Every structure is written in C-alpha cells, then in structure tokens.
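Just one protein chain is left out here, and the rest sit where they should.
Then we have subunit A:
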C-alpha cells in the first residue's frame, strides 16, 4: 500500500519535514541563511549611516517635509500582504497544490510591482521638488538605504518570475520546491528590513 503511494526515489519522504528539504536541500538552505546574514550586515551599515546623518539636512527639506504618510503606509501594507501571499505560496507548495502555489506566487509578484511602482513615484516626486540625493547628507543616506531595499525588491520580483515560469512549465519537484522556498525566505527578509525602514526612517521622520 505504501509502495503504491511512495516511489523508491521518494522513499522515506513521509518522515522528511518538507519537500524543499528532501533533495539535499538542507545545506543549500543553510547557505542561503548565511547570505541573508551577510545581507543584513549591508543594511546595518546603511541604517547606521542614515541614523547618524538624519539630522544633517543642510537647510534642505527634512523628513517631515517630504515624507507622504499615506504613501509609506500604503507601501507598508502592500509589502506585509505580499509577505502573507508568499507564505501561502509556500504552504500550497508543501500541500503539493501547483495551481494554488502559482496563484499566490503571482499575487506576490503583482503586490511587489505595486510596491516598487509606489516607491518610484515617491522618488520622482521628491526629485521634482528638489529633494535629490545630492541636496544634503540626510537625503544621500535616505536614498541609499531606501533605494537599496527597492533594488532588492526589484531583484526579488525578477527571481520570483523565473521560479513561477519553472514551476508553471515543469511542475513541483524537490529542487524547484527549494527554489520557491528560498525566494520566499528572501521576500520575508525584505519585509523585515522594511519594518525598520518604516519605523526608523518614516515614522521617526514624521512624528
């Protein structure tokens, strides 16, 4: 009976924690946590720079003058929701539901595009009123920190599109399950970074 369900290639899969760990995935996933730890260090340096330079406005616009509350609150809720849909994609993947996983992954991609779109429009608006990265040390720190996060999100969207294509064309497989799990880890990590951008940059800038 059990042989009818499990092929020899997947023998013992019942005892495995999840499909992404069932194909030599543990080492790869550990390596990805290592990457996330080093990426955290990049953001740590940028946060330290920003916090030190945040009062150095050189007579230019301050945070409370350029930050649009509705805009950054919308960005925050979009990114939190995309983290949720990405978690649902991983959940559907573990249930072996290919269509559901693709739908949630697609929703995550669309929310990510909406987030980047809002951020780009915010940057264009800032530049239009003269708040460019060259204006003051505060703005240099702001655009470097928030822009690096935005570049990470854009990269994540491209990565998700490639994983979406692979699972759409070839179905769920332990190696592709791992790819989806890793891009999910990357996406949740970006949400963690954004929580601190939301708190340290935007909220502390306007209140």
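Please note the rule applied: contacts are C-beta pairs under 8 Å (C-beta built on N, C-alpha and C of every residue); 3 or more make two chains touch, one makes a residue touch a chain; residues count from 1.
Going forward, contacts and distances are computed from a predicted model.
The complex includes a chain that is not drawn, and of the options "(Fe-S)-binding protein", "Indolepyruvate oxidoreductase subunit IorA", "Cytochrome aa3 quinol oxidase subunit IV" or "Carbohydrate ABC transporter permease" the UniProt name matching it is "Cytochrome aa3 quinol oxidase subunit IV". Checked against the hidden chain, the listed residues A:71, A:87, A:106 or A:147 yield one contact partner: A:87. Not every partner is drawn; the one left out touches subunit A at residues 5-7, 10, 13-14, 16-19, 21, 26, 29-30, 33-34, 36-38, 40-41, 43-45, 47-49, 51-52, 55-56, 73, 76-77, 80-81, 83-84, 86-88, 90-91, 94-98, 171-173, 184-185, 188-189, 191-192, 195-196, 198-200, 203-204, 206-207.
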